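Every protein chain but one is kept in place in this view of the complex.
Here is chain A:
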Amino acid sequence: MSVVDDEDATLRERLADEPVPALRVLAVVAVLVAVEFGALANLVMSLPWDAVGAALPGFLQGAAATIAGVGDGLAGLPTLLSRSVIDNAGYQLPSGEWVGTFMGLSPAAAWLLRVALIYAYGFVWLLVGWWSYLVYRDNYRHADWAPVDDMVGRFRNHSWGLFGLAIIFAFVVLAVFAPALGPTTVDANIADPYLHSIEYYSEETGGVEEIYVGDANGESQSRGQGGENVGPMQYDQYDRFHPFGTLPSGKDLFTFMAAGARVSLFIGVASLVLAGGAAVVFALATAYYKGLVDLGIVIASDSIQALPQLLVIMLASFVLSGTWLANLYNGGVVLALLFGLTGWPGLWRAVRGPALQVSEREWIDAAKSFGQRPSVTMRKHMLPYVVGYLLIYASLTLGGVIIGVAGLSFLGLGINAPTPEWGRAVSAGQPYVATPSWHISLLPGILIVIVVTGFNALGDGIRDAIDPQSDVETGQQDQTAAAGGGA
């Protein structure tokens, strides 16, 4: 606002007027995208597009397949922070020298370096997001002050909420960069271990030998007793590094966890988009129209809530287990649908109160009095007051969904084996909890607790940020009111 004189200028004109700050942001974003383009494409392609493709009519399926091919091609592009650039796979010669790893580092060091760089990369994205908000606020927004500024300010001072944000950030990076973060890949180590092989230095033959991953896994099992255990931060006898140790089958637990994070995040987000979307639409409609609409949805949601959610999901996923639906994304799509369909009543109840409250405000009457359309009234005059509450409850619910999916997988329902899912790791490690192989159950369990806590903390932070009650006495309002000039 300071630079642009013409108060009427639209955002486009203001951008054209003073392009430098925006271009700077854009340049940084472009660089960030360029170095990791393959990884981003990989993330996009990892979503269950089969589900979409299968739903398309025949002639479109061809086109979809072409696009999928292009997408897969892009996903294969080299990226900066990938396994192939910073490789942690190799073998150690008797001399202590490492062969095959990045710059001859030990696999542990190479892996740690890659992890650190990936998290640094993610953090830069976070900073860029914050920076572009600042650039927009200071350069392109007309209003010197907006209510959202206060919310952001309150959140910035909310250490518990920031803690939650940090946890969720770490979790999301783990999910997004899962293929690059694991010391090995799901493909090679978990899904098709007998189609891949590794090299190692054999003391028996005194030379470098090749072995199937499957056979190597057989020698690196964690089964508690009898010295069969590869614990956290240990190497197995084929010089493979296991940050979290191995599973009872000898597969790498960290790789398993990273891939599982992706599945959990997908199910959580997809089910909440579904449930949250339904909840908001219903809440706005019931608050605006009240009466019979409200009654109908109350009855529908009560009927759903009267059912025990997990039991219904178990039953439904069992019933659906033989169908094509159950195979989409290894069962993830079914779970997302089920959690979404059974989850909206809870979210709807949570946001119905705020929606009803805002529907009583006189600005709704004002909008009606000059003939605003109901849909616009709901979107402009009600939604902004409801969406914050939705975020709070969504982040609380997301933790619940992750626990629910883990619980179902623990019971052998839910995600089909061998696709990684945290609950299955807990289940696999259960017999070994009291043995040296305690890590199999405990590490995933701890991660689940931390992630769920993180979502709860984030929800608390958002609540305190949007709740104007929490800064009634800061004097901010008086100050700004004074700036407006006397009436």
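Worth a mention:
Just so we're on the same page, contacts are C-beta pairs under 8 Å (C-beta built on N, C-alpha and C of every residue); 3 or more make two chains touch, one makes a residue touch a chain; residues count from 1.
In this text, contacts and distances are computed from a predicted model.
Set against the options "Acetolactate synthase small subunit", "Aminotransferase", "Peptide/nickel transport system ATP-binding protein" or "Winged helix-turn-helix transcriptional regulator", the UniProt name belonging to the omitted chain is "Peptide/nickel transport system ATP-binding protein".
Check A:Asp72, A:Glu219, A:Asp302 or A:Asp365 against the missing chain and you find that the one touching it is A:Asp365.
Against the chain not shown here, chain A presents residues 1, 7-8, 142-147, 361-363, 365-373, 376, 380-381, 384-385, 477, 480-481, 483-487.
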